[in-house]
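The complex appears here without one of its protein chains, the remainder shown in place.
Presenting chain A:
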Amino acid sequence: MDYSNLRRQAASMKKSLFDQGYLDEQFCQVEDLQDEASPNFAEEVITLFFKDSARLISNIEQALEKYPKDFNKWDAYMQQLKGSCSSIGASRMKSECMSFREFCGQGNVEGCMKSFQKVKREHGVLRQKLEAYFQLLRQAGPAGAATRPGM
């Protein structure tokens, strides 16, 4: 098994995610917290993020329906989602969250609805891409395997 090649692929995938704006520097900060004591830290945090963000998206969806034009409520939920995105470096998703909040501030229902669809779309895309990335990393094995000399 060519671990170094897999790790190269993972690095290339990550670079692409940065180049396309899906992720920002904060993602690196999270990955940098990984060490021997917490070897799966980044994946654990990202898993938490997707669990939490799915819940928040569901809350927002319900609020959009059950509380029409309650921009304060909608904004409050989106603030939480935006915060989580920010914490893991989910840059594109964060931007869409911010757009939604701007529309809330303007009292623009249609803007909020369209923006929310974009948030959901970005969420889905990011989830797919990060699942692929972490799967590749898992196949590549722990960092020690990649750095074994002479192999």
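To be clear about the criterion, a residue touches a chain if its C-beta (ideal position, glycine included) is under 8 Å from a C-beta of that chain, and two chains touch if they have at least 3 such contacts; residues count from 1.
Heads up, the rule we're going with is that contacts and distances are computed from a predicted model.
**Student:** The chain that is not shown, which UniProt protein name from "Phospholipid-transporting ATPase", "TAF1A polymerase", "Response regulatory domain-containing protein" or "Trafficking protein particle complex subunit" does it carry?
**Tutor:** Per the UniProt record, the undisplayed chain of the complex is "Response regulatory domain-containing protein".
**Student:** Could you tell me which of A:Ser38, A:Ser58 or A:Gln106 touches the chain that is not displayed?
**Tutor:** A:Ser38
**Student:** Looking at A:Gly83, A:Gly107 or A:Gly124, which makes contact with the chain not pictured?
**Tutor:** A:Gly83
**Student:** By the contact definition given up top, give the residues of chain A that touch the hidden chain.
**Tutor:** 26, 29-30, 32-33, 35, 37-38, 41, 44-45, 48-49, 51-52, 79-80, 82-84, 86-89
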